[in-house]
Structures are given as structure tokens and as C-alpha cells.
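With one protein chain held back, the other chains of the complex are shown just where they sit.
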Amino acid sequence: MRILSTVQFTGLRMLRNYIVLLLLLVVPILLITVFSFILAGVETETGEKPLHGVVKIMVVSFQLFGGSIVMSYIQHEFFTAHRMRLNMIPIRKELYAFSIMMCGTVYSILLGVILMLYSQFALGIPWNWAWSIYVITLMAILSSIVCLIFALAVRSFKLAERLSEVYGVGFILLAGLFFPMPDNAFFDFMGSYGNPLMLAMLSIQAIEQSNAGEAWFTANILLGAVVLLFVLMLVLGRRRIG
Amino acid sequence: MQGVVKRYGNAVALDYVDLAIYEGEIVGLLGPNGAGKTTLIQTMTGMVPIERGTIKLFGQSNNPFTHANKEKLGLVTQEITVYDELTAKENLQFFAGVYGLKGSERKERVQEALAFVGLAEYADKVPTKFSGGMKRRLNIACALTHRPKLLIMDEPTVGIDPQSRNHILESVKKLQEQGTTILYTTHYMEEVQEIASRVVIMDQGQMIKGGTVDQLIQSIQHEERIHIDVADTSLLPVEQLQSIAGVMHVDVAGTRVTVISTAGSGNVDRILSLVKEYTGVLGIQTENPDLEDVFLTLTGKQLRDGGGEA
Amino acid sequence: MKAAMEPQLYVHTWRFLMVGVLCHLWVFGQDLTNVWILILLLLALACLRWRFALPLWTVVIDVCLCLVYAPYTTIGYYGLALPVFELAVRGRVLIAVLPFAILFLYEATPGLLFLFLLQALFVGLFAWAALGNQHSYKLEVDKQRKARYELERVKLELLEASESASQQAELMERYRIARQLHDHLGHDLTGASLALQAYVHMQEPEEARELLEEVQKRLERSTVNLRETVHNLTPVARIGVESLENVAQQFQYAAIRFHRSGDMLLVSAYQWTLLEACLKEALTNVARHSNATQVRVELQVTASIVRLLIHDNGTMTQPSLAGSGLRSLQMRARAMGGSFSISRDDGYLLVCVLPLSKEGAG
Partner (left out) sequence: MTVFRFVFLRSFRNTTNLIFLTLFPLVCIFMPQGDPWPVLPYGYQLFGVFLLFVSIRLASYIQVDRMSGVVKRLSIAPLSHASYLSQHLLAYLLIIMLQCVILVYGGVLYGQPLIQPFLLLILYISYSLAALAIALAWITLFRNKELAFFGFMSFVFLVSVLGGIIVPVSMFPEWLARIAVLFPTYWLAEGQLWIVYGNELGDFLFVNVVLWLYALVFMIIGSTRKLR
């Protein structure tokens, strides 16, 4: 149970990492506040408020970057600064890596929940709590796994960092949030079922329209991706760490 | 410089400081952290303005920091101030270029400086691949390409291996032989003792004492250090040791006890027999005083305790 | 923080604050986008004043800018607060009042504008006074310190003089003792010695007995004389290490341990005075300011130096630098070629080292 005693300190380190707090908590709060000002009075013909969708997609999309916390901690502990020391410590390294991953994921989910709380109570955006948290959890785990795969597969930390940014920004772009994507089969797919961000959004929207079947379907695709990539991560991790 | 006063906020960092450096000297500047050494260097190179007093540089007292005068100044910074992206040679070329050297002259000087610090083989490597000592040497070389008349070295040997340090000290001596005047600040007394022709001790923004190393040691001459290696320090009668007549200071570090005592008092014998009563003695060694002791005797505090920032 | 008390900081902050107010006026006013240029220009000037000490005439630029825009926007009027402030900060009150004339041109309720310009004037004047105060304070402090250092130099010379005087006195005293011994004892002892020599060769028992009596009388007189001379020469006051010990013993505020080593007779009288003063000063400080319970006093005399160390276990550290008493001790120690240092890192630690010299002053 030596691993458990490290969890507390991993958590503390994460809480005191102000850059992460700034980027993943303060910035989104400011951004959704600004958007709520901009889109305050806007309504579509059907009476829907586009603001709700925008805020939700922003909260979910920041989960794409949550994995970079895990990645930087794993890098620090296993490949760069603490590498030698860690080799000397009598703990099971794969368990330690796993605990770091869990911490990072939980932290990322926590930040997401804070954003949800803020948007619900300060801006009045209704959430379906249970389902949204489930989807956000899936997103956070997926993002952690993807970033870990980058960290394990690529030798240079800088490159892994860039790749994780590409993962985040890329899927936001593919979702067509900045500008519409070209209209062909590939981009259509990447703008819907091929894009974790869109899957999450579809799932949340489906549950709000009481379409449980669609909601489960999209969420299960995410879950499938998580399981698949987790296996891949284990294989890679065995090579680099174990 | 004369009667120089410098404040940071309301704190007086330099308090009517007088200091003269003559051509061809190596002046060692000593002082505990926060004594004003760095401020002194900053004022005498014109980095920060002074509030009162005059600074005379190469015989020029009003507006001494002209470009012509700056060309004769060199500074070896405490931090390693080289570009990581550039190779050793390019770094030198850059700093040589800043001092207005061009063409074949610059080429020669760069080669000369590289050879001088013993980095000629590594000319085309980037400093990120260097060891600590090599970085330090490159750092020094960067201040040499323009052949300064007055070279200011701000702790040039922090955190490096003994070999590199010896190399650096040798170079400093060589520079002096070539006619460079050097102001050298450091925490390491033995360095100053080895190379400085004159030592100045600063504290609380004031000059306390100056003179040659020998003069300073003379002033407390009759003291010696006795190092005793013992089997078990926990049994030591430190109180009793301190109460022996002539013992001034007892220090226990690891298995080694260091006693500073009056010389010629026959204390070695007394201390030894006292220690023997309590624990086994593994080795003994006596030492004559050095600058470290001068400082300890004068102020009762260790010069190096903080280390790091000056 | 000390920096928070710098008046210059407030001056800079106020400038940027005023630009902020102008921005606010712009955002909530109805002005055109063009007016934004005026604010940017004023901001640029404020930045320049922050970085460099611009000459005073540059306020003309501010005024011109404001006046050019004044017909189109009220911000032009409000912007005048900046030049008013700059003038007031430099103490040009009369010129600073001039922009108030613009109030007559202003159609809307001038009350608010008037108040705005007025606060600029007052803040400026206040800053002017504060800056002036600070400047003269610094000047005064430097002057006083310099005077003190001069005084100390003079004192140093005086001390050196008194040191040599005391040595002179010592020589004189020796001479006096020598003469007294010579006058009072020499005569009788020589006589006794001569008489004893004569006694050896004496034949007549009667004469010999008389001579012996004579010798006895002379020796008795010498003994009395010697006793008297010594009595007359012995000082009544405690001197040297005794007086130090005495001081230590009479100290009641904390447990004191006095520990000495070496040959105390090597230390000259004038050095004892200083050491005693040091001890007294240190103990007074302990009694007055410290919460120490134990004081350790060490006095070591070696062949070449005497070292006095006073160390207590107090935890109250006072940030104040050497007070006048300590400073004068420091000067006196230096005058004798010694050193004097204090540290408060771990309790209160005072170390005074004086060189001993057999011949002449050190």
C-alpha cells in the first residue's frame, strides 16, 4: 500500500500547479462568461438558446486537454527528472504510473464538474448531471490514455506535448467549432462519430431529448475507444516502464 | 570610487564606500550574503545609477561609462550567461561582435579565447552538452575576446569540479601576468588566498578591512585549527573542550571535530587527552589559520553559511 | 512592504488610473471611435513619463491634444486632468490652475469636470509635497551619516592620541616608582649593605653590635618605606580582569558564565577600559532588550591578541543596526587596530578582538 501514500502528494502537486489551474479552470470560466454575455439574448426560431450548446461543448472540449497533466507528471517521474530515483525505489512502477493517471483523471473530472457548477448556478445553464458527469469521465479517461500513449510512443517530450495539443486542437477544429469543415465523407465522419468531442456532445444532447438509446450508443463508442486504447497503452507501457 | 551611496527603496545598499583598484592587481572581494558585493559591481560598471559620490574609471570621473571605457571593461557573471542555441564559437563571436571586433581579428581573438580556457576542441558544440565546469569556462571566455583592461569576476567558480576550478584559477593568474586588472568576488576563501594580491572585506554596505592576505592573517596569527577524527562524536565532551583555556571555537561535523585554539598553548595535547577519555581517536591534523578564520575571528560568523546568492 | 511607501509609485499609479477613467468615459459615453486615438496618445505620454523623466514643457502636447479634441468630445476636457497633475507634481501651481479656465467653454454641467480637475490638482500637489519631503529626508539622512563618519574619523584620531598619552602616562608612572624606590629605599638599603660589608671586617665587638643595630634600623625603615610606597602605589579601584569579573558578578538579569584564559597582565590599561565598556554595553542590552536566560562571556588572552566574546541565548532579534553606543565601541576597537562585530543570528553575539603589542602602539 505504498502507492496509496503517494496519492496524497500527487494530488497536492496537482492542486498547486497554478498554470494548469489557470489554463483549465480560469480561462474556461472567463471564456464561457464572455460567451454568455455575447449570446445572452440570442434565440433560434425554435426557441432554443445556442448559448447552452456553446457552453456545454466548451466544458467538454476542455476535457481534451486534461490528459496533458497526466502526461507531464509521467514524463517527470518516469523519463526525465526522477527517472533514476524511481528505479531505486521499491514500489511497483506500473502501479505508481496508474495512480498518477488516476489522480490526473480525477483532477480533470473535478475541474469539469466545477465548470458545470459554475455554468449552472452562475449562468443558468441546465445540465443533466448524472449523465454529463459520466460522459465527462469517459472523456477525461480517454484524454489521459491518449496523452499517455503519446508519451510512451515518442521519445521527445516536446514532441509528445505538441502531439497532445494537436489532439486537443485538432478535434476541436474537426468538430467545426472555429469554421465549417469541407463537406466530404472523411470530414463528415470526423465531425460526428469519429470525433470524441462530438460523440460526447451527441450523447449529452440525446439524453436531454430523452433519447436514451442514442445516448448509450454514442457513450458506448467512447467506452469502446477507451478500452481499445487502454490495451494499446498497456502494451506500450510494458515496453517503456515495466 | 569614492563615497558611493546607493539605496534600494529605503535600504542603504552601499554606505559611503571607498575603493581603489590599481593597475595589475587581483583584488579579492569578500563578504557575507547581502554585504553589497553585487551592488558594488553593478554600480562600478554603470548598470545602476548611484545617488552620491563619484566613480572614476580609467582616470575618467565625470560620465565614466562611455563606450570607449566600456570596451576596456569585462564582466564574468555569476550566472552562466551564454546562449544555449549557439555553439561555443558562435557565442564568442557574438560577444566579440558586440565589442566591435570584425573579420579576421575577431576570428583570431575567438580562437585565442577558446584555446585560453581549453575549449578549442569543443568549439562547434552547443553549451547544453557541456559539463558544469566547461560552461563556466565558456562563460569566462565570453568576457575575454575584447581583451579587457579591468575584468570583474563575480563568483566565477560556483558549483564546479576541482579540476575546472584549478584551470580557471590558473587562467586568472595568467591574465594578470598579461597585464589585466582583476576584481574577484567569491565565497571560497582558499581561492582568494591563492590568487589575490589584495583582499577587501565588506559587510553591511561598508568596507571593513583591506590588505594583503598575509597582513590579514598576521592580524590573527596566533591561532591554529586542530582537526580530530573520532570514532563516536555523540560521546564528545564539547562543553569541556570549550572550557579549555585558549579554545575559541569547537565545531562537530560528521566524525570530525574541529577546534580553533590559541597557538603555542600546548592545547593539542590537552584536547587530545580529553577526547581520548571519551572516545577513540582515529586521526589528528593541525592547520594554520587562513582567511576563513580571519573572518570568523573578526565577526564571529561564518562567511559561507548561506552560499548561493551574493 | 517598504516599496508601498514610495511616493513615486503613487504618482505612476495615478497617471494610469486617470487613463483608466478616460477609458471608462469612452466606453460608457457616446463618442466616436476616433476619440479613442486621443486616449491612446495620452496613454503613450503617460507611459513615457513612467519610463523617462520628460521635461515639463511636454505637458503642452497633452494640453494641445485635449484642446483639439475638446470641441468633439467631453473626454478632451477631462483629459486636461493629466497636464494639471503633471504641473502640480512639479510645483507649478499657478500654471496648473490655468486649465480651469476651460470650464467656461464647457456647456454641460461643469460641476463634475471641476471636481475632477480639482482632485487632479490636489493629488498632484500632495505628491509634490511628498516627493519633496522624501528627497530632503534622504539628503538629510545622508548628510547626517556623513557627518557621523567624519566625527568618527576625528574620534579615531583622538583615540589614537589618547592611547599614546596613556602609554606616556604609564612610562611616567614607572619612572616615578623607580625614583621613589631609589630615593626611599635605595639610600637605606645601600647604607645597610655597606654596613654589613664593614661588619665582616670589624674587630671590636662593641662597635660591631652598634653597626648591626644600625643595619637593623635601616632595614626596618626600608621595610616601612617599602610598605608605604607600595601602599601608596596600589590603586583603590578594581582594575583589569577583576573589574570585568565584578561587572559580570553584579549582573542579575540572567545566569552568567565567565570564563577566562591566558595571561591577563599582557593587556594594557586602556584596553581594559574598552573591554569593560564592551561588557557593560552588551549586558545592558541583554537586560534591556533581550529575553535571554543565559549569557556566556569568554575572555581569551594570547601572545598577540585579546578576544572578548559575549553570547546570549535570547531569541528576540532586533532589526536595528548598531546603536550609537555600539558604534562608538566599534570605532574605539578599530582605533586600537582591533575589530568589533555583532551578530543576532543565533542569540546575541558580540566579539571584540584587540591586538597586543609589546613595543609601542599597534
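Each chain carries a letter (A, B and C) given by its place in the written order, and its residues are counted from 1.
Please note the rule applied: a residue touches a chain if its C-beta (ideal position, glycine included) is under 8 Å from a C-beta of that chain, and two chains touch if they have at least 3 such contacts.
Fair warning: this is a prediction, and the values are worked out from it, not measured in the lab.
Just so you know, the chain we are not showing touches A, B, C across the whole complex. Only one of B:Glu79, B:Glu239 or B:Asp269 touches the absent chain when the whole complex is considered: B:Glu79. What chain B contributes to its contact with the hidden chain is residues 42, 45-48, 67-68, 70-71, 73, 75, 77-83, 85-86, 90, 94-95, 97-100, 142-143. Interface residues of chain C with the unshown chain, by the touch rule above, are 23, 26-28, 33-34, 36-37, 40-41, 43-44, 47-48, 50-51. Against the chain not displayed here, chain A makes contact via residues 18-19, 22-23, 26-27, 30-31, 34-35, 37-42, 158, 162, 178-180, 182.
In this section, only the chains that are shown with their structure count from here on.
Because contacts link the chains in a way that matches no line, ring, star or complete pattern, their graph is best described as other.
Central chain (C-alpha centroid nearest the global protein C-alpha centroid): B. For chain A, the chain whose average C-alpha position is most distant is C.
One finds 63 Å separating the Cα centroids of chain A and chain C.
With centres defined as mean CA coordinates, chain B is found 53 Å away from chain A.
The distance from the centre of chain B to the centre of chain C, each centre being the mean of the chain's C-alpha atoms, comes to 28 Å.
Those residues of chain B that touch chain C in the shared complex are 3, 5, 7, 9-11, 15-16, 51-52, 203-204, 208-209, 219-223, 243-248, 262-265, 297-301.
Considering their complex, residues 2-3, 5-6, 138, 142, 145-146, 149, 259-262, 298, 300, 302-305, 307, 309, 321, 337, 339, 341, 343, 345, 349-351, 353, 355 of chain C touch chain B.
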